[in-house]
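Here the complex is missing a single protein chain, while all its other protein chains stay put.
Showing chain A:
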Amino acid sequence: MSHAEVERVLHYPMTPDAPLEPPAEWAKLRQECPVARVTLPSGDEATLLTRYEDVKQVLADPRFTRQLTADDAARISDSDTGVFSSEMASVIPDSGEGHLRWRRLVGRWFTAKRMAALRPGIEAMAEQLIDDMVERGQPADLKASLGFPLPVYVICDLLGVPAADRDRFAYWSDTLLNLTRYTQADMDAALGEFVQYMAAHVAAKRAEPGEDLLSELAKSADEGGLTDAELIATGMGLLVAGHETTANMIGKMISMLLADRSRWERLLADPSLVRPAVEEALRFDANSGFGLPRYIPEEAEVAGTVLPRGTTVVCSMAAANRDESVFDGADEMDLGRSPNPHLAFGSGAHSCMGQALARTELQVVLEVLLRKLPTLDLAVPAQELRRVDGLVVGGLSEVPVRW
């Protein structure tokens, strides 16, 4: 990149040449311009970080806040980002003591031990969904058949929502997150129905607690636990945080593994690689979405560059995950890579609370597919997979497969 080109303001996010590949700019930015000025879709300017050390440092530094509502913070796009800025979602505290309290209360449900206990249930759901897909015949869309429903079913279980209501949850989540195109009227109606359902559900759990997360949080209300509004917001927050992300990751992981079928064969030959292969898919995912925006209300320094107060910083975890100075052969997908300290779940105090659950879901999906459909393959050339246009979370619109 010549000096003149570096001076020119870049547009972010950048578009890659192929659906599973990173944009060519990332490597150049890491090398030549680790603290880059970019223009966001809204036209506002921000500072883009692409190096591993810098991204990790900023995500762990509480001076870099999530307060993107500040007057001089950059807006990501012109349109409202929907549910992310809705009042319901903002009931979940964003920072400080309140966030810590919420995180510790809810976090007890995301321990490794609980995940081990959830695993057989997730396995049964994955098997059922795969059986249904096989019965409907090939080719099939793996995203719609498995990637999309599984994470909703899992969250329903967590919330104690009965199996009969799962598909309503899937519809609400789809509508609220606007995964498929919906009108504002559809979204408003879905939000109303969801809140009404959750309010009744919370009341029922208070009256007759079960073994689920909501019952547990409701029970502890007297001991400084959560209010009804917080419980409803927690249910919604978990859907928002855990559905689209995991659904897309299932599709992308399987696509990456099938795009070069020797990867799939290697897993068939050695299923003990499932765990590191999931981590490597998370690292290698070049289409993980926008990255994490942060706002600094005071001056700060990153990689020797002073950022004035009021700067909005965008951390590209996907670019950081391809940093050669941390990952040997960063542009190779190495299914046995270990350790693999990728940043796909963020880092520090806000790093993904559901990561143990997400990992469990991804491992189970991969194990069950390898076992039940060893002949699985993409039904279209990998180059023809299409990315979704969603701005926040990256994914593929369909994952056509045969077996």
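Just so it is clear, a contact is a pair of C-beta atoms (placed from the backbone, for glycine too) under 8 Å apart; a residue touches a chain by one contact, two chains touch by 3 or more; residues count from 1.
Throughout what follows, contacts and distances are computed from a predicted model.
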| item | value |
| --- | --- |
| Candidate names "Spermidine/putrescine import ATP-binding protein PotA", "Phenylacetate-CoA oxygenase subunit PaaC", "Ferredoxin" or "Signal recognition particle receptor subunit beta, a GTPase"; UniProt protein name, chain not shown | "Ferredoxin" |
| Contact partner of the left-out chain, one of A:T39, A:T65 or A:Q355 | A:Q355 |
| Given A:K28, A:R103 or A:R266, the one touching the chain that is not displayed | A:R103 |
| Missing-chain contacts mapped onto chain A | 60, 103-105, 107-113, 115, 338-341, 345-353, 355-356, 359 |
